[in-house]
Each structure stands twice: as structure tokens, then as C-alpha cells.
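Before I ask anything, let me first share the structure, which is written out below as C-alpha cells.
Of the protein chains in this complex, one is absent; all others appear in place.
Here is chain A:
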Amino acid sequence: MKMAALCSEFGDLLQIKKQLISVISLCKERGLLHSAKWASELAFALDPLPKDELPPTSPLTEEDAQDLDALTLAKSYFDLKEYDRAAYFLKGCRSQKAYFLYMYSRYLSGEKKKDDETVDSLGPLEKGQVRNEALRELRVELSKKHTAGELDGFTLYLYGVVLRKLDLPKEAVDVFVEGIHALPLHWGAWLELSNLVTNIEMLKSLSLPDCWIKDFFMAHMYTELQMIKEALQKYQNLIEAGFSKSTYIISQIAVAYHNIRDIDQALALFNELREQDPYRIDNMDTFSNLLYVKSMKPELSYLAHNLVEIDKYRVETCCVIGNYYSLRSQHEKAALYFQRALKLNPRCLGAWTLMGHEYMEMKNTSAAIQAYRHAIEVNKRDYRAWYGLGQTYEILKMPFYCLYYYRKAHQLRPNDSRMLVALGESYEKLSQQAEAKKCYWRAYSVGDVEKMALLKLAKLHEQLNESDDAAQCYMLYIQDIFSCGEQLEHAEVSTALRYLGQYYFKNKLYDEASLCAQRCCDYNDAREEGKALLRQISQVRDQIETPSADLFAPLSNNNTPVRRVSPLNLISFTP
């Protein structure tokens, strides 16, 4: 049933395939390589068409026929990156295709020159002045044609790109939307649009054509806007609708899992991706981040070597190698590779942040601040850079100062426990216990990744002599640690057990106290105390023979506001 519904939603897969094939050829003719690549990847994921179903090549118009020779010549120059030459030979052509290629080569030529010129600029006077000189002319010509309504989908896309480069985002959005309506299958236009959408309200306000490709766009947008749940749902739908073999979707899902820090899922997907597409370099920096977090040295090393063999001058490769060195604690080399990545692509956000982390490791705080600030410059919404800045100032022992940065990071990721724990720690250092408590509790409520919030909260309560609350938090902490199954290195179960033992002992709950004390004996650092407590308990028990039925009486009288777990629940946990 579900399949049927989806099928009707997505139309015929066959139809989609046909559309894809035709758009691939259109993109290829115009030199739009990335869109062609994306469409081809998607088309590859679908079943091949029977011979007679293949879409016919579009018929040539009179103009096309006239421009054919010039176009073929220009296209070959274009492919060889001789853009000015291509533009020169296309100048008189009148067909739409030739016009697009003409404008596009002029645009690319300007971009190429801009990149070349930045290397030998005339010093600080010209700093930032370097820009694509062709943009203005292109804009004027295109806007004339635009008002005359002579632009097709591809030229509209180009017009949008030009507007975006001229820092006119509003106009650009309008033009991209128009372009998408004219040619919904061109993924490049969608992608450009996604860069301009900043929030969900804006996304909702756009009027987009109702096409199957819109689902891809929405899923992409949700990932960008950190609405991971919705994004995953969308991708799941797409897989069920028949795109299960698409590497694009798999990689996107993996990235989404990476964003919500579901590391295992993401790793599994990336491994699957590498099996299907062993020479893929895209997204491999994300993969290496995951491997880094998991400290999987051999895997990361293998990945790095593999990527170097494929292409060592790619941003992703450099990032992977940087991560590799960082994991091996060779931070200077790591920073070097991140710098290389930035040389290859100065707008590569991840590399700036990672470089900041490396400088932090090297205790070079000022360089770290510089790197983080650059990252923020590229993207103000980069929470990791804000968080990194906060950490830097925390290392410099400025807890109040770093609050600002942590708060920024928290704003961007309201449900990330790490920022909340960091905020809590800073507040604790400023002896603002009330705020600190709030932060820790909130961190626990949003799902604590590092399982530290409860412990810290408990210790805070302990400091403030709020023993009931402290015991409550330790209890929850122990539950939390054991329920997640695996052993965490920093786990301080023994501390919690020790405290709980004393707490029960003070409250005359000897059964529970002895249970805790026994558990304490399982840990090296708490063994002596556990034994001592056990002795104390037995002494007290000898003195007063209390019926165990009364044991729970004082506890129930004790009406603390927080939830209370019966102490006997401990039995179910085995360390």
C-alpha cells in the first residue's frame, strides 16, 4: 500500500529516469558538470531503460543548426578551460544553448582571473578589492534579457549566480525560484537556492514547483537547517520510493547522522558507501571526523592512505590527513595539512575550525582564536567555532568571558548537551550555582552525550549540602551509565556509590547502604571505604535491631520535589 502511494507521489520511476537522462545531456552540453554528475549518479541508481524507451535527443531548431559549428568549437575550448576563447567564438550566436555557453564562459573566465589575481595583488591597498570584473557586465546584459523574458532555465540560473556573487541575495532568490520553475530538473539551481535560505520560515515562504526533485531539495534543506529528524524521514521516503541504490542519498543520510552525533549509524553508512563507491572523495572528511571521534586509528590511516592514492590535492584529502595526524598527536603536521586544505579552498569552513582545534592542542591560543574567528567569518552559524572560542578562553581562565561564546554556540545548537555542560562549568566557576544547576539539568534532559552533566550536578548539590538532591542525581547517574551498556573511561560510578552509601547510612537505610558499600568494593579506588562502611553498618545493626519493614518509612516522609527511584533498583545493574 505504502509503496503504491509513494509511487503515485513520485510518479513513474521510469518517467523519472527518462527525465534524468534528458537533463544529463542538457547539462553536459552546457558544461554544467556538477549538475550532470548529480543527475547521472541518481540515474545510475535506477534500473536501466529498455532500448526503445530511451528518450529521443531533442530536435534541432534552425538557430541550433546554424550555431552548431561555433558551438562545437567553443565547447571544446570551454572543456579545455579556455573560456575567453570560447566566448569569442560564440559571440554572434543566437540559439539559447550558445547564448548560455557564451555567458557562462565569460562568467567562468572572470572567476578564473579573480582567483589568479588574488595571488599577486598590489598589497593591502587592494586587499579585498579583487573581484570578478565580468559580473557587472553580465548582470546588466542578463537583466535586460530577463525583463524581456528571454531567459530560459539555464540562463536564469546563471543570472541568479551572478546576483549572488554581487551580494544581492534577495534578487538572487527570486531569480533562482523562477529558474527552478522554468527547469525543475536542474539540481544546480536548487543547490544555489539552498545556500541562500537561512531559516525555516523563509523556506516555507518560497513557492516551489511540485516535482519529485523538490523532495531531494527539502531533505537537503532540513539537513542544512539542523532539522535532522525531518531530513531522515524524507530520505527514508526517497529510499522506499526506489532510490535505494543512490550513493547520494546514502551519503546524505550519513552526514545527517553525523550531525546528530549518532556515530555508529553514520559509520556503518559510510562503510557501506565506500564499498559501493571505493574511489569516492566527497564527504570523506566527514567520515574521517567520525573515525577520529571514535579513535579508530587503523581505519583512519587506511582511509588517509587510500585517498592520497586517489587524489592528494583535494580539500577532503587534506582534511582527512589532518585528522589522521591529529589523532596521532602530531599537531604541527595536522595544522599544516589543514592549511593546505585552506590554500586549495579558502572558503572551506571545516578546515578553519579543525585548524583551531589543532592550535588549541598545541596550546597556541592566539592562533586558535584567529582560526576560529576566520571560521566564523566564513559562516556565522558554525557552532563548533564559537564553542572552540569559548574553550580557548576557558583555558585562558576567563570563565566569564567565555560565557558569551558558549552562549552563542548554545543558541545555534539549543539541544546539544556539550554546550550546556560547558556553560554550566563556567557558571560553576563564577559561583553562580543556580544557573549552573539549570544548565546541567537541561543538559541531562536534552540527552547528555558525554554523561557528565548528572555527575557534575550531583557534585554541585553535594557542595551545597543538598544531600537529597545529590543522592537523587547520583542515582540517576548510575542508572544512566549502566543503561548505556558500554564502559566509559571517565565514569565515576565509584564516587556515586560511595556517596550513596554514606547517604543511606546517614538516613539509616542500612540495607541500601550495605548494598552500595558492597558495590563500592568492586572498584579499586573505593574498596577501602566500602569495607569501612560495611563495618560501620554491621556495628550499628548490632546495636539496634531494627525491623527492616520500617526502612522505607523515613524515605517516604522525605518529600523532595525530584523524582525518586527506589534504591532497590540498583540490583538490576551489573557493572
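Here are some notes:
The rule we apply is simple: a contact is a pair of C-beta atoms (placed from the backbone, for glycine too) under 8 Å apart; a residue touches a chain by one contact, two chains touch by 3 or more; residues count from 1.
The rule is simple: contacts and distances are computed from a predicted model.
Its UniProt record calls the unshown chain "Anaphase-promoting complex subunit 5", which is the correct pick from "Translation initiation factor eIF2B subunit delta", "Anaphase-promoting complex subunit 5", "Elongator complex protein 4" or "Glycerol-3-phosphate acyltransferase 4".
Considering the full assembly, A:Ile369 is the residue among A:Ala36, A:Ala74, A:Ile369 or A:Ala496 that touches the omitted chain. The hidden chain makes contact, of the residues A:Tyr88, A:Tyr404 or A:Trp441, with A:Tyr404. Annotation: of A:Glu377, A:Glu450 or A:Asp525, A:Glu377 touches the absent chain (contact as defined above). Seen from chain A, the chain kept out of the figure touches residues 117-125, 127-130, 136-137, 139-140, 143, 166, 168, 342-343, 346-347, 363-366, 369-370, 373-374, 377-378, 389, 396-401, 404-405, 430, 432.
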